[in-house]
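A protein chain is absent from this complex, but the other protein chains hold their places.
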Amino acid sequence: MTRHGYFGPRGTFTQMALRDWLADDDAAFAEAVPFATVPAALDGVRTGEVDVVMVPIENSVEGGVSATLDALNSGDPLSIQGEVLVPIKFVLAARAGTQRADINGVGSHSHAWPQVRAWMAKELPRAAYVPALSTAAAAEALASGEAQPFEAAVCAPLAADVFDLEVLAHDIGDNASAVTRFVLVGRRGLVPARTGADKTSVVLFQHDDHAGGLLQLLEQFAARGINLTLLESRPTGAAMGSYCFSVDFEGHLDDERVAEALLGLRRVSADIRFLGSYPRADGQASDVVRTAADESYASAREWLRGLRG
Amino acid sequence: MTRHGYFGPRGTFTQMALRDWLADDDAAFAEAVPFATVPAALDGVRTGEVDVVMVPIENSVEGGVSATLDALNSGDPLSIQGEVLVPIKFVLAARAGTQRADINGVGSHSHAWPQVRAWMAKELPRAAYVPALSTAAAAEALASGEAQPFEAAVCAPLAADVFDLEVLAHDIGDNASAVTRFVLVGRRGLVPARTGADKTSVVLFQHDDHAGGLLQLLEQFAARGINLTLLESRPTGAAMGSYCFSVDFEGHLDDERVAEALLGLRRVSADIRFLGSYPRADGQASDVVRTAADESYASAREWLRGLRG
Amino acid sequence: MTRHGYFGPRGTFTQMALRDWLADDDAAFAEAVPFATVPAALDGVRTGEVDVVMVPIENSVEGGVSATLDALNSGDPLSIQGEVLVPIKFVLAARAGTQRADINGVGSHSHAWPQVRAWMAKELPRAAYVPALSTAAAAEALASGEAQPFEAAVCAPLAADVFDLEVLAHDIGDNASAVTRFVLVGRRGLVPARTGADKTSVVLFQHDDHAGGLLQLLEQFAARGINLTLLESRPTGAAMGSYCFSVDFEGHLDDERVAEALLGLRRVSADIRFLGSYPRADGQASDVVRTAADESYASAREWLRGLRG
Partner (left out) sequence: MTRHGYFGPRGTFTQMALRDWLADDDAAFAEAVPFATVPAALDGVRTGEVDVVMVPIENSVEGGVSATLDALNSGDPLSIQGEVLVPIKFVLAARAGTQRADINGVGSHSHAWPQVRAWMAKELPRAAYVPALSTAAAAEALASGEAQPFEAAVCAPLAADVFDLEVLAHDIGDNASAVTRFVLVGRRGLVPARTGADKTSVVLFQHDDHAGGLLQLLEQFAARGINLTLLESRPTGAAMGSYCFSVDFEGHLDDERVAEALLGLRRVSADIRFLGSYPRADGQASDVVRTAADESYASAREWLRGLRG
């Protein structure tokens, strides 16, 4: 049986993503292992403690999740198995009996706070922000009964449920359509079969400056009619201005145009890390121009074989 | 006299950047106003409370500072006046008399913690991380004398100095060459004179998908022989996958090649926001190919005028 | 009154093009001066002997007319005023009373012969080709009554008419839709007003090899959404492999996108020669994308002016 892990603790949006992924497999969900940090979760796969882990990778408001991108970009390579989109609906949760007037401090994760700033400014203008390790950690702290520098938490509905808190306000996010994308990460070499509605993720390192360098990399996609769905720059840490690029694009390792783009990128980039090909959460099939279809590649290769006798 | 502000509180690396910028102007440094958040600092310029503010924009290890990028990308436009590079040297600071063995928790900002993780794992493996609003806020909390869930802070040397804490360890960053770039932001329309060693910052919004869209934008730079020094993607918040790009490049608004690139970008992008032209902190002159030099543009225009009679 | 010239003698397709251009102006047509060669015709404009001359520039079967392209590419610059498309309908003409069986040799110009080769192979397989200076010269030679090494001429219908020959066969071209394009050339600096359905002609010289060099030139058009209608390579004569390019493209010197493309070409090419902007013979309006329209340029420039204060 596949052993699952996730970036925890219980009650996070990441656990909600895992529940979505596992659908009705209650047993697997119950046995899933929470990890305290994203790097720890990925290491859990590397050491074999679990088979796959769910981690957040991109938020429609806050952008790429740096901790995840950086942890995927270094260390032993892993392979993304799939993705889940979770609408981000924050609640304001507190111990039973708490009134809004009692709230002087609000605990939450530093990524969540900017997403509820407008609601807070209007509804609880006097409340101070208190940083916590995660949204669920803030909820758990309240549930512990110990003294805290805050009376309420901004967290996922699941956290209020798990830690038995009262929800004082629902859906308090400033951006009602905020969504976070999570990926299920497994061991290197595991590549799910092509479905026709797939995505591939890579990390690209360029040789020199940003100008020509990135342009040359992007042309490898454009020349094969491949659409990008994400381009996130991340510093390599080597020096100010030294960046790598996390890139998601349409298609699967087994598509000819993807294979050729990967070959080209491998040649012209300073380095490339393959992070996986996997079905898209939205099931949208890739839009492929005729000259980039597998048949077009096959027919060209047959022609070349003919020339070479 | 110019009124200065900065992303505070006192004791942050941002205040150190401001001291660098002001050099020997002790009076201006003493009267500089700290702001609690980057958006508040920028609003301080917008409302006229101060004339310019210093804010962090890019770290060589952690990448672009999202709060600053997002705050510059929205609201009334502002104009970057200059930049400062500050080497990031973290110290471990505590109340006088604290021994390493006493330390169970360490307070710091969530951007600082990943930069000292290796040192901590080796030297203080049992210490838990406690998030704070800034590195200086952690130091200030210790200095306040009140009970805290941590016994030491990871902060700038200046913070230990300002808050009269004892430095238990110097230079504990995992990356000895880490640098943060700060920018001094003023009112829209203020553009420092061209020096020949300048940078220009813009935010670009593309029309469609990432593939052709970003490529077309980058070609506007490549076609004019302009080098990029930063490309940072940021979500627009409109939808998953909707991004804008913070781009820094060599040259000044008064350089012909920059003016032409801006004209081209204005035409082909969905939108462009000009964030300023200002002298480079490193004083490195732009490397301009002959065909992109001002004389080349002037001579071409003269030729065209001749054709048009 | 405008004095007209053409690449003669009388009876050529070029004279037919001039008649088209002059429409009902019989007086001007009657006084038009024939020149023996294309270079001589162009020199007729340069010396002021005539104001404008009609010369052939491109044939749909045989391609660019090298003599014209080379003569326009060197010497004092001239300016194309307009173009005429003439369907090429060859006739087989001979002295009155000639029978097909009498024909052992057929005189014509070396450009005309390949265009009737199939008809000749089928209808007059034994007839030898005898080169002449022009199709009309072959007809004129027969009309002169002197002994000739050929009994029939392949020429324009007009030549049979002018030289009073009998037409033995009509429309003997192998390609029924063959068309030749002629241009009316005047003095430098004369640029007809923009009509919205215009063409511009230039000659481009590149710096180095064919690969990157030509690509860089073509990108100047592509970046402004400009369609080419002709690209003809011509050796510069300097060395084997040294070429320049005669390029026709949609648009007028007074269109913003054309002006900007010319400025760019002037900067990045080794040299550029402007040969004129003039109304298209087919009257087809240019297809201009929104971002390349004049309004888009004007609005971008206004924005830039605002930035520069």
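As written, the chain order gives the labels A, B and C, with residue 1 at the start of each chain.
To be clear about the criterion, a contact is a pair of C-beta atoms (placed from the backbone, for glycine too) under 8 Å apart; a residue touches a chain by one contact, two chains touch by 3 or more.
The shown structure was predicted, so the numbers you read here are calculated from the model rather than taken from an experiment.
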Touched by the hidden chain, restricted to displayed chains: A, C
Residue among C:20, C:49 or C:62 touching the omitted chain: C:62
Contact with the hidden chain (one of C:2, C:144, C:175 or C:195): C:175
Option from C:133, C:169 or C:190 whose C-beta touches the chain left out: C:133
Chain A residues that touch the omitted chain in the full complex: 189, 191, 219-220, 223, 253-254, 259, 262-264, 266-268, 274, 291-292, 296-297, 299-301, 303-304, 307-309
On chain C, residues whose C-beta touches the chain left out of the figure: 58-64, 66-67, 85, 110, 114, 129, 131-133, 175, 177-179, 181, 209-212, 214-215, 218-219, 221-222, 226-235, 237, 239-243, 249
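The definition used in the following text is that only the chains that are shown with their structure count from here on.
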Approximate Å spacing (C-alpha centroids) for the pair chain A, chain B: 25
Geometric centre distance via CA averages, chain C-chain A, whole Å: 61
Multi-chain contact sites of chain B, meaning residues that touch two or more partners: 219
